[in-house]
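Every protein chain of the complex appears in place save one, which is left out.
Moving on to chain A:
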């Protein structure tokens, strides 16, 4: 097959300078002293892209995908190995390169398109399309410095995308302009694809990549782990990323639980747990904000799936269990357990307690061993980041123990509905044609 991009054993190193001062004097005097760390961002990447294919690059932050894209633009060069590229490359990495604020939009079109390697004739031919696409007809003769940032980006984007490249490089599908403009960009990219252009996209939006790409490549810490059909690669990537996140979260919640437990007998006047744990715990954890008189102490909190495995990522609608372990230090008259779920922007999404739910709580035993479970049949929150507060009190004014933001968790979903929670629903539309009705009936 005809490969337009061929990267063979590509290594790239960046120097992280401790204190960058590359003057002649220092270069000469301190040549023996190394003032930088070497950071290998790419470690032997082999990648081929055939003509007309759309390749998506995925990977976590720092995996080297943007660096790889930059190597393809020939702005930077690999330290080892080589990159072969056939055809005209345009990138949507850095837009508006070489715009001069004092020149008009029109003059800047000529300048900017020329930097992409177009001749005057070629620019003339595309001029109308570029101006049309940018929606800047009225302002095209005004100096670019009078443009708003949105207009500036629209113009830059229109030029970059209208140079008709053989290879288009995209870093994050752009958030340029309003929704209408974004849609136009998306369509333009699709039409590129159908015209046989090769596209390489870096993105974190797996959904978009799955829609656009013919294949995906997964970079991890500078190494190419997988290249193949989008669905497969995404599957493996999701599993790995979520597993890693869960491992991290598990360590964190375990540490938090231990932290709570190892607290000495609570001081009744205590307001918060300020002093961080000493010792050889490698991860720094911020203790949750805490208040209460300590008659009953919450010693551990866990968010679990139905089988009792601790988790911090849930699919929307999944069953789950919140578990609290408590230690009763003093006899108390009334005991009320409560939970509250907040979105990470502090919106209160849900809260309930045993008093509201009329759940009896006459726990007789003293000391350790009180386990409270809240079984949630369906976690109907929409996709987002949330956190959990737990408390026990007398149901009136006295709080025994109140933990603010003791656990963070994430809800993900295939369905991209919005708001706070998902209401169970079903659509009914009258006047559908037969086929539509049949499809609806099947569902």
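Here is the rule we use: a residue touches a chain if its C-beta (ideal position, glycine included) is under 8 Å from a C-beta of that chain, and two chains touch if they have at least 3 such contacts; residues count from 1.
Definition applied: contacts and distances are computed from a predicted model.
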> Out of "Thiamine pyrimidine synthase", "Isoquinoline 1-oxidoreductase, beta subunit", "Cysteine desulfurase" or "Transport permease protein", what name does the UniProt record list for the absent chain?
Replying inline: "Transport permease protein"
> For the full complex, which residue in A:54, A:91 or A:227 touches the chain that was left out?
Replying inline: A:91
>> Among A:100, A:183 or A:373, which one touches the chain that has been omitted from the display?
In response: A:100
> In the full complex, which of A:57, A:106 or A:123 touches the chain missing from this view?
Replying inline: A:123
> Considering the entire assembly, which residues of chain A contact the chain that has been omitted?
Replying inline: 14, 22-25, 27, 73-77, 89, 91, 93-94, 97-98, 100, 102-103, 110-111, 113-120, 123
